[in-house]
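Take a look at the structure set out below.
As you look at this complex, bear in mind that one protein chain is not there, while each of the others sits in place.
When the chains are written out, they are named A, B and C in that same order, and each has its own residue count from 1.
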Amino acid sequence: MADETPDTPDTPDASADDAVTDASAVAVEEVPAIDPAVAALFERFEAALGDGVVDHADSFGTLVVRVKPDAWKRAAEVARADLDCDYLSFISGIDWMPAPKPAGDEGGDTSAPVQPDTMTFGVTGSDGRLQVFAHVQSTTRHWGVTIKTDVADPAPTVDSWVSVYPGADWHERECWEMYGVDFSGHPKIRHLYLPGEFEGNPLRKDFALLAREVKPWPGLVDVEPMPGDDTEEGDS
Amino acid sequence: MTSTETPGFEVDPALYSNLAGSQVNVELDTGDMILNLGPQHPATHGTLRLVVRLDGERVVAADPVIGYMHRGYEKLSEFRTYPQITTLINRIDWLSSFANEVPFVHGAEQLMGIEAPPRAQWIRTILTELSRIATIYLFLGEMGLQVGALTPAFWGFRDRELVLNLIESATGGRFHPNFNRIGGLKDDLPWGWIAECRTTMDKILRGCDDFEDVLVGNEIFEARTRGIGIIPGELGAAYGVSGANLRASGIDWDLRRDGKPYLAYPELDFKVWTHSDGDSFARYWVRLQETREAVRMVIQLLDGLPAGPIMAKVPRIIKVPEGEVWVETENPLGQMGYYIVSKGATGPFRVKIRSASFSNVSILPWLLRGVYVPDVITIMGSLYFILGDIDR
Amino acid sequence: MIVQNIFFWVLALAMVLGAIGVVRSQNVVHAALYLVVVMAGAAAQYILLAAEFVAWVQVIIYIGAVIILFLFGIMLTRAPMGGDTKLDNDQRWPAAVVSVFLAGVLGALLIDAFGKKEIVISGAKGEQLLQVGKAGHLADSIFTAYVVPFEVVSILLLAALVGAVVIARRD
Partner (left out) sequence: MPHMTLALEIGWGTTLAIKTLLVLAIIPVGALILGYTFLLKMMSHMQSRLGPMDPGGFHGWFQLVGDGIKFLQKEDIMPAESDRRVFAMAPAIVVISTFLIFLVVPTGPRLVVKDLDVGVFYALAVSSLSVVGVLMAGWASANKFALIGALRAAAQLIAYELPLLLAVVGVVIQAGTMSLQGIVGAQVDGSIFGFSGLGNPFILTQFVGFFLFLIAAQAELTQTPFDMPVAESELVAGYMVEYTGFRFLFFFIGEFGTAFAFAALAATMYLGGWAIPGVTGGMADLLGPLVLFVKLMGVAFLMFWVRFTYPRLREDQLQAVAWKYLIPIGLLNIIVTAIIKVAV
């Protein structure tokens, strides 16, 4: 999958002055130069975790590491012990599948801001549509690392972090109900936001947003002109 | 008192086990009681439900039940364009909505590779600090209300109004300014605003002194808050408790100083206040100092406000290149972060919203064990959460 | 005298009804509240007997403290809302017999002892009686004629208090 992984677009700050009229042309694919601090952090991480690491990247100055599913909990322990990441920022999931368009192309684009139809996997890639990712930080060293791992599509399961970071409790409950990812070792996984009898995993891409089904996205109309951008007045 | 729970939000069933029925107790022990604090309760700032199991007035176990206000912003964000999302995220922490916009807009700007001009950055910083003052100032008053002193709460509302007026006159919105644009700001500051801001800052400083006189120096306030709800720093961090709550536990960590540089903070001179006790009093004290510090920062910012444009050159239809970015800022309630995944469309593919109160509140079951009912209110008040920030 | 007698009978009726309410009530809290009626009736009877101080002692001790403690204890341990049926049992008739018997014995005793005695609260004798009921006279009696019993009772109560604390301690 790595071949279609789009790497971080190299967009130095200087380009801000250039008037970019067509944003789609910006996505220049280029191998990024890893920040030395991030590289050093990754070396520490890899030294401790060993072959659990699948891939890594520097995403705007933040180290993103993808680990093997069976190394997920070990990654947390390593982050906490060897990287001094004592602070748990969040644990969440991501569904890389493009959202289906139930009404078809003729019925108007219901999944409004148009997303690509093909499945792509973002930074550090993925093996399947579902991934779990977390961000941990150090309050003393002031660095942070995003850790990702792949989970199986049917019956996704991954180890719980509760024993490493007690705060993982609620995050994992949220991830469980939103993505259907089970966390083995979690003391009592149950609904957090949703009522007990709720069915489905709302944040999966195939879970339709009812409001959009009822009232389709009208499309981009009446774009407010930006200050200093009075070249194209009127409707779009 | 049966354990039958009406269909709805799930409560930890362990809370309901072995509850004494209406039978006569031979021993002197009294039966445990389940008390629902909320979803409608004045101390929960919204619709948080806290199910506590009580032995007399002592809490045996507590389970916060959230989700009564869950609006699914993460899902909604996948169906909105970037400029539309700022309208949504305004409403996460509705007391400091301007500060919510900043990290998101900042993230989108990073992905697009543009940077707002310095004047816009400084005005953003001013408004962020003003939101911080507005939010925390209300806390300073409301904390009095939580421990039973009515008067400071009104002072809090009174002076916050002045700050809200400032925000309104600059942005047009008191609560939901929606003032940030990707690449800058909607407008420049109105004429006369800076002078107005300076007078207001003076009043805020005086108000802080009043709070110090009425609450911090009060024996009853100290008796009610000192040693109540102690969060050990290490445990707090592991729970993801952030902001003043963590700094009150002696952890010297402020994203404005220690995080990736954002806005005008690297150019400011400010002190990060910490307290070693980690109790409710420490949290109050740290926030009090932070309000003063924020006033100092606003004055510095007003002094050094650069001239120039307030908007960078950006495309009319915003399409964000493919990529992922994690942005985090030090918001009034703690660490606010967005993990934005873009696939090159006009809207994000996935937005993970990391809100401060969610993690701050998740420590409650641990923190509330063994305290008295009045302390529950003190602790919840001193953690200072906004329901929108928990439920998103 | 007519007025006093009318008040006496009205109060007595209220007290009897209250007392029946105490034992008949299916709800402990109601029973305790009926007990308030009985106690208040007793206090009013003291006033009729010109024993003003005792009357208010009755109010502050029995209603203000004892009943409050009853209610406090009931509500703390079990506070059934609505009718609680646990208070009834199948020993009603024996209980009725016992209570009628007790009432008969007590009534006979009282009539035998005080039946012929008329309480005069008017004229010189009445004045004297009013003086006896006053707090000053009571205090004089307690601290002169009855000082030893008073102290003994004090020590007894203190011992009971300490004993209660010891029993209630949880260690």
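Throughout what follows, a contact is a pair of C-beta atoms (placed from the backbone, for glycine too) under 8 Å apart; a residue touches a chain by one contact, two chains touch by 3 or more.
Since the model is a prediction, treat every value here as computed from it, not as a measurement.
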List the displayed chains that the omitted chain touches in the full complex. B, C
So which of B:179, B:221 or B:285 would be touching the chain we can't see? B:221
Tell me which residue among C:14, C:31, C:49 or C:71 touches the hidden chain in the full complex. C:71
Interface residues of subunit C toward the undisplayed chain are 27, 29-30, 33, 36, 52-53, 56-57, 59-60, 63-65, 67-69, 71-72, 75-76, 79, 81-82, 134-135
Contact residues on subunit B toward the hidden chain run 33, 35-36, 41-43, 57, 144-151, 154-155, 158, 214-215, 218, 220-221, 223-224, 372-377, 381
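Simple rule for what comes next: only the chains that are shown with their structure count from here on.
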Return the distance between the CA-based centres of subunit A and subunit C, expressed in whole Å. 76
Taking each chain's mean CA coordinate, subunit A and subunit B are separated, in whole Å, by 24
Quick check: in the complex, which residue numbers of subunit A touch subunit B? 6, 8-9, 11-13, 15-24, 26-27, 59-62, 64, 86-90, 92, 94-95, 99, 111-116, 120, 122-123, 133, 135, 139-140, 142, 144, 146, 164-167, 169-171, 178, 188, 190-197, 202-203, 205, 207, 209, 212, 217, 220, 223-229, 232, 236
Subunit B residues touching subunit A in their complex are 7-10, 12, 14, 66-67, 70, 72, 74-76, 78-81, 83, 110-115, 181, 183-184, 186-187, 234-235, 237-242, 246, 251-253, 258-260, 309-326, 328, 335, 337, 339, 341, 343-350, 352, 354, 358-359, 362-363, 366, 391
